[in-house]
Structures are given as structure tokens and as C-alpha cells.
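Have a look at this one before I ask anything.
Missing here: one protein chain of the complex. Every other protein chain is in place.
Entry: chain A
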């Protein structure tokens, strides 16, 4: 995902802001990392450039 996607991404549970933690990136995109919601104390994974914003109980 491109970093400017942070402008529109929200926690799916509380709809609040998220904190981006980058594990791996190239010049264009975040390839892996997490999105953290401090209100819900929940992490959403970014894998192969795709943010997975499903609540944890629905995640595969």
C-alpha cells in the first residue's frame, strides 16, 4: 500500500486513526507492517502490500 492510504484508513471497530509501523517497504509502497489502533489496542497486518482490516475474529 502507498503511505497516502493512511489518509483514508480507519480502525474497523472504533473508526479511529491508526498508527503505521513499517516492517518492509520499497520506494513506492509499504510491503509489510502493521496498522495499530491505540483505542482498541488492536493490530491490523499489512501483508504483500495489502492492509487486512478485518476484525481479528474474522481474520484467516
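Everything that follows uses one rule, which is that a residue touches a chain if its C-beta (ideal position, glycine included) is under 8 Å from a C-beta of that chain, and two chains touch if they have at least 3 such contacts; residues count from 1.
Operating definition for what follows: contacts and distances are computed from a predicted model.
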{"item": "Record-based protein name (UniProt) of the chain missing from this complex, from \"Electron transfer flavoprotein subunit alpha/beta\", \"Methyltransferase\", \"FAD dependent oxidoreductase\" or \"Peptide/nickel transport system permease protein\"", "value": "\"Methyltransferase\""}
{"item": "Residue, one of A:20, A:40 or A:53, that touches the chain absent here", "value": "A:53"}
{"item": "Those residues of chain A which, in the complete complex, touch the missing chain", "value": "1-2, 5, 7-12, 15, 44, 48-55, 58, 60"}
